[in-house]
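Left out: one protein chain. Kept in place: all the others.
Our next item is subunit A:
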Amino acid sequence: MDNGEPAPSYEGNAASYAKAKAEKEQQESQGLKPTTNDAAAAKKQSEIQFKAAHGLLVAFFSLILVLQLLGIYLFTSGFLLTRFTFDYKSECAIPPANTSARANTAGTSERGCWHPKTFDKAIVILIDALRYDFTVPLPAEGSDEKPHHFHNAFPILYETAVEHPRNAFLLPFIADAPTATMQRLKGLTTGTLPAFVDAGSNFAGTAIEEDNLISQLKNASKRIVHLGDDTWHALFPDHFEPELTRPYDSFNVWDLHTVDNGVTDHVFPLMHASNTSKWDVVIGHYLGVDHAGHRYGPDHSAMAAKLRQMDDIIRRMIEQLDDSTLLVVMGDHGMDAKGDHGGESDDEIQAALWMYSKQERFGRSSPVFNTPPATAKERPVAQIDLVPTLSLLLGMPIPFNNLGKPIEEAFIGTKGIDYENLAIVNRLTSAQIHRYQQEYASVQSMDEAARAASLMSYKHANEAWDSTGAKSKSEEYARVYGMYQTYQQETLDICKAMWASFDVPRMLNGVTILTFSLIMLAVYARGLTGDLSELSPVLLSRGGTGTVLGALLGFGVSSAVPEIPNQHAIIYAAAIFGNLGIASAFWYLRRRLASVLPNSIWGYLSIIFTLLLSVGFAANSFTIWEDEILLHFLSTFGFLSALSSLRQPKTTDRVLGIYHSILFVILTRLASLSRLCREEQMPFCKSTYYASATSSTSATWQLAIPFVVALLLPTFIRGYYEGTLSYQNSAVMWLGFGLRFGLLLSAAYWALDAADDGGWYPGFGGMLKTSKTVIAQLTLAIAVGVGYPTFTWAKPLLNIEEGKSHTPHPSKQILPSDGRSSIAILGYNNVHGSRYALLITIWYLATALLQKPMGAGALALCCWQIFSLLEIVATNHLSHSSIGPVVLGLLGSFHFFKTGHQAALSSIQWESAFIPLHTIRYPWSPLLIVLNTFGAQILCAVAVPALVLWKQPPKKGGLLGDVARATATHVLFYATVNLATTMWAGHLRRHLMLYRIFSPRFMMGALVLVIVDVVAIFVAVGGSRMSFLSVGEVFGVA
């Protein structure tokens, strides 16, 4: 309250009394200190001191954020290999290079687009996990190695290749890691290498948007029939002939026969002469060998039986094949000694490829090669080589992104001397690769030296081609062929370095920075005694100086030693020296250092929760079931807090504590009923978030949830305020009216949205669309435009009661006044907490609008739980313990799942960007998606300062330091989770489940840390400034 500003009489009374009291106390406490006599000036001074301390604290937290960001960036840049994808498609009519008259087909798919086709039709049989050594006889005749079950059970491929080399060939077929079926199918159809993030137009879906062989066939009006593993349908939706296609579920690895029998039952009728006109390409995907491997391992009689069954099937196919059809049998990857796959060991990447034709089409460059290689180390071809080979054999254009090369055996001619043809197909392939690389160089920087060398090779190869003529000899073409091959290999190497090899030093240094920052944060949060807020100057100056010096040092060293990459060195040195600076500040403050280890069960519990969760992320199961683990932990906390409350000596503490503990546990369980299951949780999980498991719209009954929330939540929160008689002034206006009105609007939005989606009022669609957007904008306007000003300028939630007698109440501060009557200050006991907690409700309103109705309900429970947690912490005297901030971290993570999210890219609710907007607008659209996705973590981070402010005496000193400690502890929880997920993702970078589980969890961990950091620093610690200053107006700034 500024001097001269008129105030309502009750406020004036209470305030002036309290002001006088505070003034007196201040003078007393300062004692002999030289100070001004003017109370207003003294107050002004302490206010300035507070603002300075607060500003420095925010700056120090920002420094921690910067250090964490540097660590995350360094790790991510070495780990998240990004490949950009293009929408460009190769076109039949536009070959990438001119070829000789012999090959000119005028760009029709009738005769072959870029090159005359060899076959009209094809049957592609994919035997999942067909390892190369399954198909060749026991290695090295006469060797004393004993045959295993998987040996010699599938001889047909080898026999045909040896006996009829012009009809068939068998080669080792090398996969690129990760050797998981989905990534393999991408490689086998697009000819690209797998990377972590395929950044393209469609980020969330699984469907392949890039140019690929299947969509080229589809574009050319070829009819494709698919039988077997349904992964194909996720990748190529609507590409297959619906009447003839038979997809089968691929997940049940215990079932060895259903898929295989399904494929077999349907493939032979298709091969019958009466049916061959109904299709152009048949893709049959057998899973039995893979499942036998997973279940029994390769060296088991079940595997031998499975392979013999495959042998029999292929023999029958050979019999029934017609003359114009190509038969391809291949594996997409191998399997390790235990029958599993996913990594990049030899056994996992060595698959087999066999092609067969009734007509003589194939050849060998040397008769020695008629016998297929004895091991996969000899004459292997890459899996991506299938793409140009099959494209050209079937007369299709080579897909735009392809990096593979044509397989020699398929184009060299039956005599094995047609180098002209080989030169032509390689010229076409190289030209397409060149076209792709030109595009790619414009979006991602490549290794310039290597790229220049490859461009030179391309130029030389083209020159050599131009020098050939009609009378050129086979040797000349062989030379051209070789030169094009060199170019292809060089390009592939560049791309592999860019997409497929992790930068391990960067990853390790990133983890080092994160670990170091985590230790500093832990010492700051739990290892320092006294008021933390007064330590900011030394921590900030030393940490900041260290960072700058480190950056300069890194720049100097990397400039002096050219082998050291510039950016890497600067980041690493800056972060390490920044941490060292903070460490030196700790050394300077060593008298105030205390053990970081906890001194109570609550401290141990915080550590146990955090560490168990972090260790669990090393296992895919614990990562998948994170929501259930969090439920378990939160219930454990509530259970123990109930026990602890029973031990409290004061009855009010005991009763309140037990009540809120039980409430906390029940609300946790209630919230747990809202679930959106991830694929891996099936069939043990039932989604309830939407109307059904396959829909992403809310059920009609769910529309009632936001209305119920609007009616009840403000009332419940009011209850928490009334306990300390704090439901006064602005709280009445905001909780009683503003918040409720905003929540009602948000509920109305979702009702209108459902009406719009469901077309309930045909003819009013446009009106519904407009009005719902306006309502959404209005809701956000209430949060930002009414809530925030209320929070910023509201007086403390106090009131006074004058009169003779007062009913005793713990929250009434009764002051005698001139003997006859007395004054009671209402809301005295929770002046800090009640004032700050308004911020939580403001953020609830903003985040709840952006959740689906079920999510708004879950988030309301979260908000309610936060208030119960505040009571639990206050009644059990835990405001200095680490348990409060850690439980808020658990609660935020838990409600992340309860608001319909999972640690998977597919669960991002992109449509939430369009709740208050019609079009995508930066920066608002990404911000809205962040508020939707991480709303729960944000809400809980906002609540952290309330833990140490709830029910604290108005004049208690060092509260800003307590806020700093609680915030640091909260961030510490997320930093630990982030470090753990980062380390596991880096360590398990060749794990089968990396793409599906570990990598998304790592990305989420890093994102959540950064978001919580920002919210904790600027919203929570930042917001506590308004709250402190407001209380300080009355009681003096502590």
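Just so it is clear, contacts are C-beta pairs under 8 Å (C-beta built on N, C-alpha and C of every residue); 3 or more make two chains touch, one makes a residue touch a chain; residues count from 1.
Rule of thumb we're sticking to: contacts and distances are computed from a predicted model.
The chain not displayed here is annotated in its UniProt record as "Glycosylphosphatidylinositol anchor biosynthesis protein 11", chosen from "Ribosomal RNA-processing protein 41", "Glycosylphosphatidylinositol anchor biosynthesis protein 11", "Translin" or "Cell cycle checkpoint protein RAD1". Interface note: of A:583, A:666, A:691 or A:744, the residue touching the hidden chain in the full complex is A:666. Only one of A:119, A:602, A:617 or A:828 touches the chain withheld from this view, namely A:602.
Screening A:268, A:555 or A:622 for touch with the missing chain picks out A:622. Checked against the full complex, the one of A:639, A:659, A:716 or A:914 touching the unshown chain is A:639.
Take subunit A: the residues that touch the chain left off the picture are 600-602, 604-605, 619-622, 624-625, 628-629, 631-632, 635-636, 639-640, 643-644, 646-647, 665-666, 668-669, 672-673.
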